[in-house]
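Incomplete set of chains, arranged as in the complex.
Each chain carries a letter (A and B) given by its place in the written order, and its residues are counted from 1.
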Amino acid sequence: MLSIEDNHLLTRAGPATPMGQLVRRFWVPVLLSRELPEPDCPPKRLTVMGEDLLAFRDTDGRVGLIDPVCPHRGANLYYGRNEAHGIRCVFHGLKFDVHGACVDIPIAPPGTDRERLRIKAYPAREAGGLVWAYMGPEPVAPAPPALEFTLLPESHRYVSKKWQACNWVQCVEGALDTAHFSFLHMVIAEDEAKALAMLKHAAIGAQSVQNDRVRWVRDDPMPSFEVNPNDVGLTIGGARRADEDLYWRIAQFMVPNHALAPSAFPGELMHGQTWVPVSDDACWIYTYTWHPDRPLTEREREMCESGHTVHAKVDEHFRPLAGPHNDYMLDREEQKHRSFTGIAGVSEQDAAIQDSQGPIADRTRERLFSTDVGIVKYRRLMLGLAKELQEGREPAASRLGHRYALRSGGWVAQRGIPLETVMQERFGDPQGYVGRHYGLE
Amino acid sequence: MLSIEDNHLLTRAGPATPMGQLVRRFWVPVLLSRELPEPDCPPKRLTVMGEDLLAFRDTDGRVGLIDPVCPHRGANLYYGRNEAHGIRCVFHGLKFDVHGACVDIPIAPPGTDRERLRIKAYPAREAGGLVWAYMGPEPVAPAPPALEFTLLPESHRYVSKKWQACNWVQCVEGALDTAHFSFLHMVIAEDEAKALAMLKHAAIGAQSVQNDRVRWVRDDPMPSFEVNPNDVGLTIGGARRADEDLYWRIAQFMVPNHALAPSAFPGELMHGQTWVPVSDDACWIYTYTWHPDRPLTEREREMCESGHTVHAKVDEHFRPLAGPHNDYMLDREEQKHRSFTGIAGVSEQDAAIQDSQGPIADRTRERLFSTDVGIVKYRRLMLGLAKELQEGREPAASRLGHRYALRSGGWVAQRGIPLETVMQERFGDPQGYVGRHYGLE
């Protein structure tokens, strides 16, 4: 439960807000690279944390991320021509490069001062199939976050995006709250085999031990949580009874807006998400699936593309086909007899329940339980960092890009072992850090 | 003509308003019973006087009417599973019964205090094919209104609902203003026989005297009104010249939101309406047709269902097919040559003109005539009751549920007879009370 003030502080990310300032200290994804497929292709309009921007790829393949308003008379450069090394306003021909510099003014005599015609441009870079922007105040952008999927060849990953019509923070909380797997994503089948088959579809590339995992998750809805700080966020472990042992599901949160899913056993595909506010009541969710050791198979890639997994089925504008407009295609018969929600797909189930919390979840009315400890610590961390930044203290994580090379996943361990030791067992590192495999640090 | 303040007071029915408090002293319909067709069927979302609620029918057939927000983390229970004797949140499995009690918390240890997880629930009951709610502050709900259609077997009545995109009060006023029958619902046919045939379609089950009635209504657009208080509202009689006699059309208003139509002659079908605010600029209109002495015929039931009578033609969400989006299917040729409005259906004609008064009619600019006396007295009554309640005086009608068993209708009487005597002649009771037929009082 938060005060009205803290709920406001936590969720608002506009340019003039403390949380907006904090997020702007980091690189954030703003597009899939494939949305700008080639040099001089059509530009794309976008809105990031309340700021309207224009992205275009120039003749050299560089991405520009600029204020779309022409400084001459305010025409929108979206209608512009993406010409040789710059975008030209179609109203009177002013032309701008990827850095926002005005490089041609046909309506003014040679020698006209171009500096007063410079437009705002944010540094942009590409990694992991995404275009990232740095929208912060510093003259030099921080080191980019070395999320593992960004360090691998394209063959080893699949990246998607989807629109969600609610505040970004309740989506992050949904990912950190691994207790809800006993309900929201659970199946109710007549027999174990059917249940397993249904869940396997959702968990792309899961192995044989899956059978037990379904049972453990279903039979213990009240995992014990342990939450450790890591260098760039939090490691959140939830332990369920697994016959004699404990079944750990361990998620990673990385400041300010990344989380890794808790499911993968060794050798399985891994998944993560990054949330980027569009406005205070909508966000883009970037979802990535990767395998550190091998290319994704054709079959795995098809499953990602077909949606209803951690990736949603979306239209050409990346809007989910199942959404508030059609009640997420909720099938009440399905809900009565087979799936807990009656909604197909982990991504779609998450969307339904997160949207249902309202455009901006009202955290002043909550009644939290011990299974919510991960969420509580996440909020405390983010509120603390935002407040510190207001007092002039920059977030340490923004200088530790290489430390984002973390892994998350599942493990079966003996009872009584602390999370740190479980992490060492599962990942060979107490924080799940794998940067050394990639020559980092 | 009202002051701005009184117009505001009369029309606003949100939780914190005086009129909202008054209406909440009474049972109000919130659904058709057939919208929750069987035990454990899918729940329904609804908004009543600005309050978002969830209705569900439990395993025993009881209707629950609850706050849809899960007290744990604010997920909406609409997505919940309607399980054995309660609805279960799909986020973390908390379960609630029809009284709002939390009956299961799988994510918390046994012995956890459930009282702090109780959610708001309003008493609900069913009568006359409707689900009624009591949303008032009292620990004990008042006696339900014994409207005659609720006392009869299902075979003797037909009940429908429709959405209307304006404030509820101008709809009530439309029903109490029986003077407009000389215009809004009038036909303009080349010959009397055709006119009669057209109007007969609208007036389901009207008898042979109808012929004269059309003429009387058309030829005297300025009825003389007499308005008497009854135990639970107002009896509003409008008398038109009927050759040597007077043709009375008598409507009943029952506090706070019911009205009975003035058309029925003895032996004919009767009609009434109840208005329930959704917000200040939209309402549900429940319309009922009944015969006290016999089942409705197949033909009568078909006419009710096909709309364009006092019942509108609606889609599966109870939205009228003819509405502001398509100008109520107004046909200007029809209007020029055959019907006064060019709009088909009494219900649709009423909707067009009531919507046209604006989202909330501006009563500060009106110029009223003597034919508006029923409306004037209705406003005075409602404003008075709302103000009295603010001063701590409860409305007497809320304790007189049995006195709602009233009838309305038409009659031809000699000139010079007061309304009370006409009522005695027509209904055998000066108020039109028929509760004794049903063993009331």
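Observations, loosely collected:
In the analysis below, contacts are C-beta pairs under 8 Å (C-beta built on N, C-alpha and C of every residue); 3 or more make two chains touch, one makes a residue touch a chain.
If you're wondering where the values come from, they're calculated on a predicted model, not measured in any experiment.
This homomeric assembly is drawn with 2 chains in place; in total, the structure file defines 3 copies of the chain.
We take it that only the chains that are shown with their structure count from here on.
Each chain gets a centre from the mean of its Cα atoms; for chain A and chain B, those two points are 50 Å apart. Looking at the complex, you find that chain B touches chain A at residues 40-42, 69, 71-76, 78-79, 81, 89-93, 105-109, 112, 116-117.
Residues 173, 179-180, 182-184, 221-222, 330, 332, 335-336, 340-341, 343, 349, 352-353, 356-358, 361-363, 365-372 of chain A are the ones that touch chain B when the two sit in their complex.
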